[in-house]
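Only a portion of the chains appears, each positioned as in the full assembly.
Labels run A, B and C following the written order; every chain starts at residue 1.
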Amino acid sequence: MRAGIVVFPGTNRERDMAIALQGATGTQAVMLWHRDTVLPALDLVVLPGGFSHGDYLRCGAMAAHSPIMTAVRSFAEAGGHVLGVCNGFQILTEAGLLPGALLRNAGLRFLSHDCHLRVEREGTAFTRGWSAGDVFRAPLAHGDGNYVADRETLERLDGDGLVAFRYSDAAGRVDAGTNPNGSAGNIAGVFSRNLRVLGLMPHPEDLVDPLMGGIDGKPLFDGLVQALAA
Amino acid sequence: MIRQVDQALAREFGLTPDEYQNVLAIMGRAPSLTELGIFSVMWSEHCSYKSSRAFLRTLPTTAPWVIHGPGENAGVVDIGEGLAAIFKMESHNHPSFIEPYQGAATGVGGILRDVFTMGARPIANLNALRFGSPDNPATRRIVDGVVRGIGGYGNCVGVPTVGGEVNFHPAYDGNPLVNAMTVGIARQDRIFLSAAAGIGNPVVYVGSRTGRDGIHGATMASAEFDEDAQAKRPTVQVGDPFVEKLLIEACLELMQTDAIVAIQDMGAAGLTSSSVEMAGKGAVGIDLDLDAVPQRERGMTAYEMMLSESQERMLMVLRPDRTEVAQAIFEKWELDFAIIGTLTDTGHIVVRHKGRVEADIPLGPLAEQAPLYHRPTAPTPLREPLGPVSDPVGIEAALVRLVGSPDCASRAWIWDQYDSTVGGQTVRRPGAADAAIVRVEGTRIGLALTTDCTPRYVAADARTGGAQAVAEAWRNLTATGARPLAITDNLNFGNPEKPEVMGQFADAVSGMAEACLALDFPVVSGNVSLYNETRAPDGSTVSILPTPAIGGLGVLEDAATAVGLALAPDLDLVLIGETAGHLGQSLWLREVHGLEDGPPPPVDLVAERRHGDFVRARIAAGEVAACHDVSDGGLLVAIAEMAMAGDTGIALDVPQSGMAPHAYWFGEDQGRYLLAVRDGDALIRAAHAAGITARKLGQSARSGRNTGLILSSGATISLARLLAAHARFFPEFMDPAGPVKR
Amino acid sequence: MRVKVTVMLKEGVLDPQGKAIGHALHTLGFGEVGDVRAGRVIELELDETDQGRALSRAEAMAQRLLANSVIETFAAEVLA
């Protein structure tokens, strides 16, 4: 699997992502610069976490207009796989590649702790390492992860099975008590219509090594390798 | 600002009459306003260390593993595999009182620059915080702003915040302490220093533009607070962590080339201190052309530019044939880049602006004749030993109260606002071990990091308190299995012109020095913050508790061998070290009796070392499942912390020692560790063979039979009750309405 | 010419910040405060002398970048 990681000014989790991808693929991901206008031949484009452009104005708003995003859009339209984590998810929604938006956390504080995610849709390139209903742990670290979308969009996401993950407890229970940031329907990650673009707020890439507290995030990357191995 | 430069103005700038006379003697004429500004900031307490220098020289600063001690932007130690850890701690106390968010944020930004300016990628931040009493109505706002500010800056630059400490005390009501520490990693053969060299080499400015931020901040940081603090408000600086992130990446990219001769961040006193120090260290002269300085505001004067403390700026001396390479890198990162001067052989700093020479000062005398004071010291009267103290509440109630008290309650509310995992190398996050553990990317090396100080001990007996702070840092590193290497410090004290404050300072430093020597734990960098006092409306002043905060760094060859403090089932709990039941200055005495009384617990540095070396060897041998030092709150609090962290109960089985139970359980005797091991008897035998006191305290619950803390008396305190008490303080204090939920 | 763009959350999008401000104001004794909405304002200096054009450029900027139409509405006005 050839993966590329886009670095915007202010991106700060690109190395975490590179390490996680390297662990799964055994090869190094290509670092792409936000001002690049063409992508090399890739199976996966990743928009990693961070504070692109300082998260000023709205998280992801300025990065969504970066030159490289035109190429990323074409890549996605041609059926390429795109993964956006945290700030990457915010950029994908700002760019219109995923529906909805991410607002300030309901508690108005930055949140940094482990959360549990329930897998809502199995069998995609991103979730083939899990079964629907599986629960895994992932660190979250964001100030603006409160997922909102209008009613029709939320219904469509539900109806079409485009919700990837919801915040839950360790047993898979999903309710207001397991919602860290106020997200509609506890949504932590969503797919595009063709299931090839995924955005999620938590950081599976930071939980791929037992030394760092577990390997709960690994199935995402191992699954991608299986699905996209060229 | 057309004021005549005279003694009266010099005084307003913080120079004493003698100091001003010396300026006149050096210059041979009245200085210009810009020159006066340069002298006043360079000779301020903050930049010249004029009250503290004489004492700081007594601290041990060398060891075979020390590469650069104090004197550089940060300390540098060898951590193996050709790598170096570069670290330092710095205060932003006064700005954080005036504007808690920006004050704390720019504090983090400043300490980051001290570290990456030496070529290190910052890999961890810590912060040591002291706030006023929770009962003071101002405290909540300050805590909120400081914590948001630290998170806001550190999270954005993508450096994990992995540890720290927090105390509350009325002595900090008008003067909170915000001490921030950064640790970075560099290759030993790629360390960058600040001594300028090469006559004719270009002096280059990079980063943010200069505005009228914090003019005279360095002198303000050395002036005591009074009602005028309000009037000094516009000197607040606003940080831009986004630009800092770009600056880190751009500087590290440039450092891959051979373009840089010398580099220094613009910290307090901005362009003045960076240019004066770089040229001074290199024994060269420097010419600056202020017209070339990137400016954010219109009509800035030379005085304003030289003294501006605008954030996120660096000064570099480059090889002349490499300026284009450098410029291209800074342009890629969309940062300002300007050649603003050259190195000369004049030995002077010459500042030109709009065709005029605004300053021309000989650098030698500016540095060599900086004031140095041997201020009078008065000893702090030693406290009488405590007489017998009764136990009015009982062991259970006291434990619940202690684990829920502001100084002991869970800090999760704070660390949950700090990104502690970015970088993907955080092996032990806050709360998981006595020191945070961060792996060095691409290696197995683990760094152990902690900050420690118990100000109430220092206030009661500064020498013991100074030694205790160093010993506790050493102990916290040891408790993870790490080999302690070196410390950075942040010495926060009151007004040095008061003999009793200077006495505290002198004694604390001598206690620190003694501990550093005994533990082979030298000081490699640090910072002094004086004049931490508030003037009350009636004219009296309140000093902070003397607070020599220690930042400790240790190393593990293999990060995977680090142990945490979480208790696990089916283990023996063994106490290493002597228990004498010392209640003087204990948290128990304060929380139960409302008293801060008696002497602090004595520190036996020989025993400290012997115990620590023993514990580290046991951990290295793989015998230890969990380890925790005994500190604030004493033995039972330490046990409760292990039980809560591991969600595992324990049955305590302690024979009556003849000591009062509350003294046994809550005394704060030093040099003690709790070890959870499979075979307690074997451990105790090994300890005894090494001449070390050790005793089994009990056994953790069997898996699945989580009963809580069972005292020898048979009384049980459920973990749920302890956890609830432990978790309550911060959320209730800080977010009383609860988070706003959908 | 100076232009101001005000960006507010759409009706119906929950505004936790506004809610928290309202709560804090009540705590401080401002009992008369009802609904509170928080938004953003961006003041732009434009190299443009025609009011109408300045306004339409500002609206274009809001559409492209300053506001996110999924959650926000905006209003532009000429200041001077």
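Methods note: contacts are C-beta pairs under 8 Å (C-beta built on N, C-alpha and C of every residue); 3 or more make two chains touch, one makes a residue touch a chain.
Note that this is a predicted model, so its numbers are computed, not measured.
The full set of protein chains in this structure file adds up to A x1, B x1, C x2.
Just so we're on the same page, only the chains that are shown with their structure count from here on.
The geometric centre of subunit A is 35 Å away from that of subunit B, both derived from CA atoms.
Averaged Cα coordinates give subunit A a centre that lies 29 Å from the centre of subunit C. Multi-chain contact residues of subunit A, defined as those touching 2 or more other chains: 106-108, 146, 182.
The residues of subunit C that reach two or more other chains are 14, 16, 20, listed in rising order. Within the complex formed with subunit B, the subunit A residues making contact are 9-10, 12-13, 15-16, 19-20, 49-51, 53-56, 106-113, 139, 141, 143, 146, 176, 179, 182, 184, 203, 205-206, 208-209, 211-213. By the touch criterion stated above, subunit B contacts subunit A in their complex at residues 148, 151-152, 155-158, 240-243, 245-246, 333-334, 412, 415-427, 429, 439, 441, 559-560, 735, 739-742.
Within the complex formed with subunit C, the subunit A residues making contact are 57-58, 61-62, 65, 93-94, 99-101, 103-108, 146, 148-150, 182.
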